[in-house]
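Only one protein chain is missing; all other protein chains are in place.
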Amino acid sequence: MKISFLALCLTLLFLVPVNAQVATTPYGGTLKVGWITEADTLNPYVTVTIQSFNVFSLTYDTLGKYDQNMRVVPWLASSWDISPDGSIWTFHLVKNATWSDGVPLTAADVKFTYDFVTLNKIGTAASYVAGIQSVQAPDNYTVVITRTPPLTAGFDGTLAYPAFPVLPQHVWEKIAPDQILKFENIPIVGSGPFLFDQWKRGEFLSLKANPNYWHGRPYLDGVIFRVFKSFDTMLASLKTGEIDVIPTEVPALTASSLTSDPNIKVTTSPDYYTRIFTPNDNMNGTGNPALRDARVRRAMQYAMDKNLLAQTVQLGLADVAVSYIPPAYGIWHNPNVQPYPFNLTTAAQLLQAAGYTDPQHTGVRSNAKGVKLEFNYWVLNRWPEEMRAASQVQQWFAQVGIKLNVQATDGDTITAYNYPVWKYDIYFWGWRVGPDINRRLWVLTTDSVTAQWSASGWSNSTYDQLYDKQLHTLDPDQRKTIIWQMQDLIQQESPEIPFYHMKNIAAYRIDKFAGFISMTEGILSEINIGSWLSVHLITPEQATTTTGMTTTTTAPDNTPWIVAAVALVIAVAAIGYTAMRRRTASKD
Amino acid sequence: MGLVQYALRRVIPALITFLAVIFLNFLLFHAMPGNPFALLLRDPRMPPEMRAKLAHAYGLDAPLQVQLLYYIQNVFSGNLGISLVYKVPVTVLVSERLVNTLILVTPATILSIVIGTAIGTLAGWKRGGKFESGALLSSMFVYSLPAFWLGMVFIMFFAVMMGWFPTSGITSYGMQYEGPLAYLSDLGAHLFLPTIVLTLVLLGQYAIIMRSSVVDVLAQDYILTAKAKGFEETKIIRDHVFKNALLPLVTLIGLNIGLIVGGAIQTETVFSYPGIGRLVFESLATRDYTVLEGAFLAISVSVIVANLITDLFYAYLDPRVRH
Partner (left out) sequence: MYAEKFTIYRKQFGALWDVFRANSLGMIGLIVLATFVIMALIGNFFTPYETAGVGTFAEILNPPSWAHPFGTDDVGRDVLSQVLKGAGVSLLVGMLAATISLAVGATIGLLSGYYRGILGIVLVRFTDIFLIIPALPLIIILAALLGSNIWNVIFVIGILGWPGTARIARSQTLVIRELPYTLRARSLGASEHHIILRHVLPGILPLLFANTVLVIGSAILSEATISFLGLGDPTRLSWGTMLNFAFSRGALFAGAYWYVIPPGVCIALIVLAFTCLGYALDEVLNPRLRKS
C-alpha cells in the first residue's frame, strides 16, 4: 500500500510538469485564410469545389482520416475490425461526439448517411456506397457495414474524405426527396471541430470553435475564409497581415517574390492537382470533330514542349506531367509511361497521316470532309500564367498548321458549355479530387460522362473495363498492374493532355500563428485535419477567451497620408496665392 | 423664363435619355442573339425556382416587345433583379458601391476643377508666354495619361516600395477601430492614392478647356472696354473674365462626366476599391449579368442627373440661356 502510494505520488510528480507544458499552448485567435475560389454550395451532394470540402472537413467528421503518410487511420470511429474475407467491417464509434445542436451522434447517424444515398439514388455520392449490401447499427456506437462481393478496392479511402461526411439523421431525414439537391444546408449541423458561423457570399465564410468537440476543442477560436477577387489583393493582404494564410494556389511567380519577407513562409508540398489541356472528345458534342480523332490529339502532344512551359510559366515549381496520374498517388503512379517528345516535324507528319493537309498553304490544315484544324481555346481568366502558356501553344500549333483562337473566360462559362451540351473545342482546366485513386481514374469513365463530372466527354469501353477490373482487384500488386496499364492507355489515346502536376504552394505568416503541419496537399487542406487542430497563437499574451473576430492586426501607420494631405493642401494654397499676387504685379 | 420653368423643360430630355438607356440595356442584355439572358437559363448557379421567377418577371417566354415592357416596369418599380454571385438584390449591391464611388470621386472632382481652372485661367491670361505653352503641354500630358497606369505606378512606388500607403481596398479588413478618428484615418489612408490619381487624370481637361474659354472671353469687346477704362487686372479677372469663362466650362464639365466615370472605373479596378466602377468590371468577369446591367443603368442615371444639375447651374449663372 505504502509503495503504491509512493508510486502514485511519483507518477503525479511526473505528470504535473508535462501537463504544465501542454497548458502553455494558448487557446485563442482567429485564423484568417485567403480564398481565391469560393465554395459554391454547402450541400455535399451538389458541390464541385474543393473549398466546400474544406468547410466540411472542419464542420463534419468522417469515420477515418488520412495521417501524414497518407494512410487511413481511425478518427470518428476509434477502431474497426475487418472480417478475414474483407466483406464485413465493424466500426466502433467514439462515445462523446455530439451534433452542434446538442443531439448526441450515434451509429444511427452513420447508418442513415449511407442509406440516404442509396434510398434517394444520389448520383454524386454513388461511389461512396458502391458495393455496400447493408449498414447496420446493432447498438448506439457500433456500425456494421456488409459489402457485397466482388469487393471494391480502396474502400478505406471512402471513409476518410470530407466529401462524404457523417450527416445528422434528425436534420436530413426531414427533407423531401425532390428537395435534397436544393437544400442549402445553412447553418451546417455537424459534429466537427468548428461550428458554422456565417457566410456572406463573395466576402467571407466564418467558423467558430466547437467547445464540445469530442477530440477536444481546437486551439483556435475561429476561422475566417476571406474571399478575394484577384490574387494581387490577396497577396497584399497577406503582406500587411490582414490575412494569415494562403493555403493553396499561390502563383509560382509571386511565390518567389514572397520569399524575401522574413515574416512569411512559403511551402511547397506534393499535390493531387493537375492542370490539363482538355479537348472535347464527346461523340455527341458539337465541338470540332477533329478532336475526336486520337491521332490528332497525339499530334498535339508532339507539338507542345511541356518542359519549357513548366520551367518558364510555372518557374519549375510544377512537375511536368507524363502520366495523367500525379506522382503523389504513390505506387499507383506509373513512372514508365512513354512521353511524347517535343517534335514539331513528327506532329506535322501525324496530322498529315490523319488526313489533314494544307495544299494551298493557308496555314490551317483541313481534311477531305472540310473539317479545319481551327479550335477555340478557353483559358481561365484567373490564371494569367496559363494565358501566357496558351500564347506559346498557339505559336507551336501555328507551325504545324493548327489555328488556335485563345480566349480568356471564367469557370462558370466553361461549366455551362461543358455538360450536358458538350459545346466547346478545348479548354484548360485543373483536376483535383483528393487522395482517392478510384475517383481520379473515374473521371475518364463513361459513367462520369452521364454523371456530368467528365471534363472531356470521352468514352472508351476498354478503359471502362479496366476501371471496373482494378476497382475489384484487392491485391495491391495486381491492382497496380492494371492501373499502370490504364495510364498507358490514357497516354495512347490522349483524351485529356495533362501539362503539369502542380505542387501545392502555400504562404503563411509565421509571426502570429504556429503549429502548421505540412503533408500532401499542403498545410491546411481538406485532409489535413491534424494541422487544423494543431495551429495555435504563438504567445500566451495574444490569447483571448472571447470568440469572434479578435484581431491582432496592428493598426496601419497612417501618418504618411495625413502628412501628404496637409502638404498637398498647403501646396495648392501656395499656388493660388502666388498666382493671385502675380496677377496684380504683372503688366499686360 | 424662370429657373423653375427652365428646369422642368430640361427634365424632359433627361427623361428621354433615361428611357433610351433602358432601351439600350434591354437591347444589349436581352435582345441580342447570344445575349446573356439566354445564357442565364443554362447557368449552373441559377437555382431552378429563381429561373422560374426570372422567367416570369422578365417574361422570357413572351415576345420581345412584351419583354421590353416588363423590363421597363421592373426598372421603374426598383426591381433590378438578383445578383447571381452574391444572391442579394442588385439595387442593394449597386447603392452600396455607388456610395463608395461618390466618396472617391467627389473630392477628386472638386480638387481637379479647382486646380485645373486655376492653371487654365492663368494660362489663358498670359497668352503667348512660356507659362501658357508649358501649362498647356503639361495639361495635355496629364490628360493623355492612362488612369490605370498612373494608379499602377503610384502603387508600385508609394505603396509597395515605400510602404507609405495601403495597396488596395477602402479600409483594412477585420479592423476594430478605437473610435471614429481611427476609422477616418484608415479610410483616408486608403483613399489618398486613388484620389490623387483621379485628380491628376481629370485636371488636364479642365485646364485646357478653361484656357481656351478665357482666351475667348479676353477677345470680347467688353474686356477691351474695361481695360481701356483702366480697371485693375485682378478686378477685370474677377468680375468679368472668370465668371464668363466659367460658363462654357460648366457645360463642358457636364458633358465630360463620362471621363470621370471612365477614370473612376480604371482607378477602382487597379486599387481594388469597392466602388461601382469596379462592380462593372467584377460582374463582367464573373458573368453576373443582372448586376452588370444594373450597374450600367445606375452609372448612366448618375451621369444624366449630374448633367441635369450642371445644366441648371449654367442656367442659374447665365439667365440668357433660359429661352
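As written, the chain order gives the labels A and B, with residue 1 at the start of each chain.
One rule holds for everything that comes next: a contact is a pair of C-beta atoms (placed from the backbone, for glycine too) under 8 Å apart; a residue touches a chain by one contact, two chains touch by 3 or more.
Since we're looking at a predicted model, the values are computed, not measured.
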item	value
Per the touch definition above, residue among A:251, A:287 or A:434 touching the missing chain	A:251
Candidate in contact with the missing chain, chosen from A:48, A:151, A:180 or A:408	A:408
Residue touching the undisplayed chain, where the options are A:90, A:120 or A:311	A:311
Selected from A:78, A:146 or A:392 as touching the chain missing from the view	A:392
Hidden-chain contact residue, picked from the options B:140, B:184, B:224 or B:309	B:140
Contact footprint on subunit A, counting only the chain that is left out	230-232, 235-236, 239, 251, 253-254, 257, 308-309, 311-313, 315-316, 379, 381, 384-385, 387-392, 394-396, 405-408
Touch list for subunit B against the chain that is not drawn	13, 16-17, 20-21, 24, 28, 32, 34-36, 127-128, 133, 136-137, 140-141, 143-150, 152-153, 155-156, 160-161, 167, 208, 212, 215-216, 219, 255, 257-258, 261-262, 265-266, 269-270, 277, 280-281, 284-285, 292, 295-296, 299-300, 303-304, 307
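What we mean here is this: only the chains that are shown with their structure count from here on.
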item	value
Subunit A and subunit B, separation of their C-alpha mean positions in angstrom	41
Complex contacts: residues of subunit A adjacent to subunit B	32, 40, 182, 201-202, 224, 226, 229-230, 232-233, 236-237, 240, 242-243, 381, 410, 412-413, 415-416, 421, 549, 551, 553, 555-556, 558, 560-562, 564-565, 568, 572, 575-576, 579-580, 583-584, 586, 588
Residues of subunit B touching subunit A in the complex	39, 42-45, 47-49, 85-88, 111, 114-115, 118, 122, 125-126, 164-169, 172-176, 182, 185-186, 188-189, 192, 196, 227, 232-234, 237, 272, 282, 285-287
